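The complex is shown incomplete by one protein chain, all other protein chains being positioned as in the whole.
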Amino acid sequence: MKKVAKRLDIKRVVIRSVLLTIPLTIAVLVATGTGGSISRLITVAMINLIIVLGIQVFTGNTGIVSFGHIGFAALGAYLTGILATEPDVKGFRIPDAPFGLSKFSLGPVLGLLVAVLIVTVLAFALGTVISRIGGISATMVTLAVLIIVYTVMNDWVAFSGGAEGFFGIPVTASPVLVFIFAVFVLVIASVYKESIPGLRAQAVREDELAARAMGVSPPRTRLWSWTLSAAIAATGGGLLALFLGSITPRDFYLKLTFATVAMLFVGGVQSVSGAVIGVILITVGNEIFRWLSNGFTIGAITVPQNPGMTDIFLGLVIVVTMISRGSGLMGSREVEDFVIKTKKSTHVDIAESRKTSFISEEIVSKTLRADSLSKSFGGLLAVKSVNLEVETGRVVGLIGPNGSGKSTLLNMLSGVIPPTSGAVLIDSNEVAASSEEASREGIARTFQNIRLFGDLTVAANIQIALDSVGTKRANPVKAEAAVSSIISKLNLTDVLDRKANTLPYGLQRKLEIARAMALMPNFVLLDEPVAGMNEVESAEIADVIKMLAEDLGVGVVVVDHDLPFILNLCSKMFVMESGKLIFSGTPQETRQNEAVIAAYLGSGSN
Amino acid sequence: MTEIIQQLVNGLSLGATYSLVALGLAIVFTTFGLINFAHGELITITSYVTYGLSVLGIPWAVAITGGLFTAIISAILMERIAFRPVRGKPPTTSLLTSFGVSLILQALIVIIVSPRTKTVQQWSWLGGSDIVGGLVFPRYQVITLVVALIALLAMVFTLKKTNIGLEIRGAAEDLEGVRLLGVRSGRLVVVAFAVSGLLAGIAAVLIMARTGGSINPHMGLLPMLSAFVAVVLGGFGSLGGAVLGGFILGFLEVSLRAWLPQSAVGLTTAIIFAIVILVLRIKPSGIMGKVIEEKV
Partner (left out) sequence: MLKIDSLSANYGQIKAVRNVSLTINPGELVALLGANGAGKTTTLGCIMGTVPPASGEIFFENKNISRLAPEDTVRSGISISPEGRQILRSLTVYENLMLGATPRKNRGEVKADIDHMFDRFPVLFERSSQAAGTLSGGEAQQLAIARALMASPRLLLLDEPTLGLAPKLVDRVFEVITDLKKTGLTILLVDQNATRAMELADRTYVLRQGRVVAEGTAKQIGGSDGLSMAYLGNETADDVSKNGLNSKVKPNQKGQVS
């Protein structure tokens, strides 16, 4: 039995890490071989790489641009510096430091460790705010974090030594040590990106609503990403302190922010390889422009000294990157993509019996019930006291003219929006009105306007649902087996390694169904599953829906405008008009009901 | 009591200045979804042009007019060069683009003028103080307050009572919707940026009055950051929220500077921003922000 996707694609991570370590190795060899200013330049660049990778872990995976990580690097540097420095040296710079900091020293190793730990805890606390805000407002808050840290380092003289900086830190970080850290962080960033927590963060980035419907909590996902990334940035800052021996608040302010943003985005914010490429390009470019800005003479033309040249270089790089593609040189690709040829996955073995529910050994019998659900939007009643029920193993249809309240009803059933009154029940237990909760209680759904995690692979789309909820609701082995059979039934096997947004329309619809089923639900709500599909595809979908109900024992609610399709498929129909349920009965009764025909042709209003 | 009233006036005047900057940011964001990180450079540019003209011996009124005019033109040029190519993309894209623009403009000022702080020759009438109702106020505060309030009221009037204001408010709610009513989006974007430039320019003059005419290439940064924080605090997407946020920040800053012990005054900005983060902890969408229910 082949797994949908390996929980962590070790091969990818290894190949990527090895490939990306090559330039780092060359760099560190040059650094140790030359010494002097070149060694210093290379080592600082590797430390910048650590900080940039820290930001990449957060920004790349969650899509939220953060300026706050430079603040964490600053904190990491200062705390490391202060904790690592000998009391006699410190006593001179910061004799009145709080917490008796000037009285003791932890040494560089423990100092760095404790510093990173403190920053991580602080970042976690801050993260509880930022992770709830999300989007562009969160970016603004990270900017506030940077300013706060800068102001504190600049003006809390007793603690930091103030604007003149803090010096006398034992210089213990060698180029080789920094290299080892850089490689380590490279591996961590790669593992995170390919692992389930990273995939979840990416799912939230791609489509927050769909992610929640897969049981993923956006704030929690962002919080972990934020905290991990802050720890990495703090490590980078700490190493810088231990390498340079002296630091000032200005070292961790706008210049570094601009530089790291340029490094991150020119290579591609979603790519770990992009971070490495970005650091190399910007460092080299910066050096060239620094040299140019010292003034030079070509023939008769003398260019005078211009200290702002490197800033203009950085600014232009950022502007051009954003205007041209926005996704940087690598996009979301990684170096190994140029090495590994995506092979076609072998067909999945579906010999295993499908005649059992994947929830437990026997088919469970449950009923999903809308109990007089109502919803009003700003005084307008969109759904008026609707009762609807579906048992496991049955397919029911929900139809009605445009604007009759079907989507609103589906949104309430799946916890996307809370009802104004009434409740959603499974048997007699009320289901809390949240997507995450609904998915854990066994209610899955698809969306009318397709909400896939577009930049993730087909396998990752399914894996997120399976790991977040599916394997917790069902025996993991059985769950994987069931999902494999659905994948194969929906003809998705050959496209598992492709990005979801590159699939043709019909397959995208099928992937949405497969992803919903990977939650191992008792009930699945399908919002216009055959919209835009041709005859053959519609028939396939009808077969799949029958399989879900008959073989897997799932209760299915189908909303669609294709009357022939839906009347053929369902055992029971519910018809809505103007927010009310106007009819329920068998498809045969539905066809003959005057009110239903009137609702569709609109003469009922007379 | 006297001191409290004086602080109140000071807080109002600083708050009104921040509100002008925040309102400029908010107009561009609410109508076109663009975040202008280079908004602070409009303040810097206005100041340098005013400085340059003053150095040439041009009367202050003309110098200021020249500064304001340059701010408007610069804002319109920014839109043309940097924002038009990224319109319709997520706000993050325009944020980063303008981030780059900001860096380039700062560097250009460093290269063309100087990295050092310059001082605009003080206009004599800014010095001294006024006595209002038996209380003494520094004249620059009174003037700042009056000018800022007039500018704000003029903005409110424009937004509420003129056709272009109506178009801006309509576009803030639904840009595509107002285009279906015949509102020309191409013209509106120019107007929105011009207004934001003018507001930043006025704020620049007030800031110069406040700081005794001292200017430097990075002077736009902190007012711009405060304005951003004001916008987030007030609620992203709300014009009224931006103004409210600006006043709250102004008052906080003035009162903290007055009451904090001397050794901690330097931490004012840090404390204010920390307070804002705490407020957002309670209300993530900002004071006047609404949670928008996404269409499924």
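Which chain is which? They are A and B, in the order written, and residues in each are numbered from 1.
The rule is short, and it goes like this: a residue touches a chain if its C-beta (ideal position, glycine included) is under 8 Å from a C-beta of that chain, and two chains touch if they have at least 3 such contacts.
Since this is a predicted model, take the numbers as computed values, not measurements.
Residue-wise, the contact with the chain that is not shown comes from B:185, picked out of B:6, B:65, B:158 or B:185. Between the chain not shown and the residues B:89, B:118, B:139 or B:169, the one that touches is B:169.
Contact residues of subunit B toward the unshown chain are 163, 166-167, 169-170, 172-174, 176-185.
Take subunit A: the residues that touch the chain left off the picture are 378-380, 382, 401-404, 448-450, 504-505, 528, 530-535, 538-539, 542, 561-565, 567-568, 578-579, 587, 591-592, 597, 600-603, 605-606.
In the analysis below, only the chains that are shown with their structure count from here on.
Subunit A contributes residues 63, 65, 126, 128-129, 132-133, 135-137, 139-141, 143-145, 147-149, 151-152, 154-156, 209, 254, 258, 261-262, 265, 306-309, 311-312, 314-319, 322-323, 326, 377, 407, 411, 416-417, 447-449 to its touches with subunit B in the complex.
If you check the complex, the residues on subunit B that touch subunit A are 35, 82, 85-86, 89, 91-93, 95-97, 99-104, 106-108, 110-111, 115, 218, 221, 225, 228-229, 231-232, 236, 266-267, 269-270, 273-274, 276-278, 280-281, 284-286, 293-294, 296.
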